[in-house]
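The structure appears right after this line, and notes come after that.
Missing here is one protein chain; the remaining ones are kept as they sit in the complex.
So, chain A:
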Amino acid sequence: MFIKRNYKIFLLCITVLLVMLIAGCSGGGKSSGEVKEIKIGNILPLSGSAAPVGKIGQQARDMAVEEINAAGGIKSLGGAKIKMIYADSKGDPATGVAEAERLITQERVALITGAYQSGVTLPATEVAERYKVPFVCPVPSEDVITERGFKYVFRLAEKTTWRNREQVRFIQDMAKKFGTPVKTVALIYENTAWGQGAVKGWEKYLKEAGLKIVLKEPYPANSSDLTPVVLKVKQLKPDVIMMCSYVSDAALLTNTFAEHKVKPLAFIGTSGGFADPVYFKTTGDNSEYFFDISTWEPDVNRPFSKEVNEKFKQKYGYPMNAEAVKAYTAMYVIKDALERAGSLDPEAIRKALAETKLTSGVTQMYASEIIFDESGQMVNAPLIISQFRKINGKMERVTVWPEKEARPGWKPVWPFPGWDK
């Protein structure tokens, strides 16, 4: 009897599989003369450890596309609507490659966006390049993505090392402005792709600026105690401490610095953990006067920034972050390119993307001017520095640099005032 029941379940499984197989094979491959909708493929980590960031990227895209479609779609294509197709990369390079293949050859998308992680973007963009399908990367920052001589890859984000370059510029600017010479720097970074990329950038730009690196201290990202690192820094007394950390280690570093009352001229973070809302919860007042770099802040002084963020908050219940802003902006960059291309020919779309010059509209919330260079890299990706300040008893990120994008009425506090605040 048991065997019989087994057999039934087995049959059921096989039936389900067969149905799935048939359904899977019959999808895609339709084409019609008139353009009614424009399919855009999006590769994002929708499951796995990066799923939350994949989700907010999806929501930002959806909001932009709803707006574009509601405003009449792509007019040069007879008001064709944009249809978004999402593919889950699971944060895995091999899956990203398979999904890029599928989006291009099965779904026949006009272009692709994604893929959040640099590790997935690198091989996935190679697939797109092979099929000559444009690939817009709103977020991934690893330098090499736009340094491979590819023609169909466009990046709306900054390169990793640009952040380091801006941090160094900021230090020099502050040193001059406040008359506090900066000579020595300590670098503390988590030891994965991200931190290793950051240290390359720091070394390059600090050397150019004539600053001395007195300490280069990598640590494993999931460290449970960073006291040895902090004590090393304390002993060397560097003028500036630069950090590249995930959230738990960023908080641990901050609290350990507080405990040992380490007092340089400035603490500077590199987004990531420092930009995570959890960071403020676990550090409390300890993080006050720390600096952090990013491309967008809710308080940044740019047109449309407040309105779009407000709308997003209404729709999804939480504010945007820099990645969401980039994803949102990317859809408008694509819309603009499609309007000018006036066709779904990949070559026409590629050409239109390459000729992008956006200086008005909602993309202003991200950058006043969006243009791509020969390599498909956005020129002058906007980077800003914020300082953590206690306002009405609550920690906030206050944009302070560059001056014209700063929160009106706020200036950087430099040097670090010390721990007895």
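To be clear about the criterion, a residue touches a chain if its C-beta (ideal position, glycine included) is under 8 Å from a C-beta of that chain, and two chains touch if they have at least 3 such contacts; residues count from 1.
Here is the rule we use: contacts and distances are computed from a predicted model.
S.K.: Would you mind picking the UniProt name of the chain not drawn here, from "Branched-chain amino acid transport system permease protein", "ABC transporter", "TldD/PmbA family protein" or "Glutamyl-tRNA(Gln) amidotransferase subunit A"?
M.R.: "Branched-chain amino acid transport system permease protein"
S.K.: Touching the hidden chain in the complete assembly: which of A:101, A:173 or A:203 does that?
M.R.: Per the contact definition at the top, the residue touching the missing chain is A:101.
S.K.: Among A:36, A:130 or A:357, which one touches the chain that has been omitted from the display?
M.R.: Of these options, the touching residue for the absent chain is A:130.
S.K.: Mind listing the chain A residues that contact the chain we can't see here?
M.R.: Against the left-out chain, chain A lists 6, 9-10, 13, 17, 20-21, 23-24, 27, 46-47, 51, 55, 86-88, 92-95, 97-98, 101-102, 104-106, 118-119, 122-123, 126, 130, 142, 144, 148, 191-197, 218, 220.
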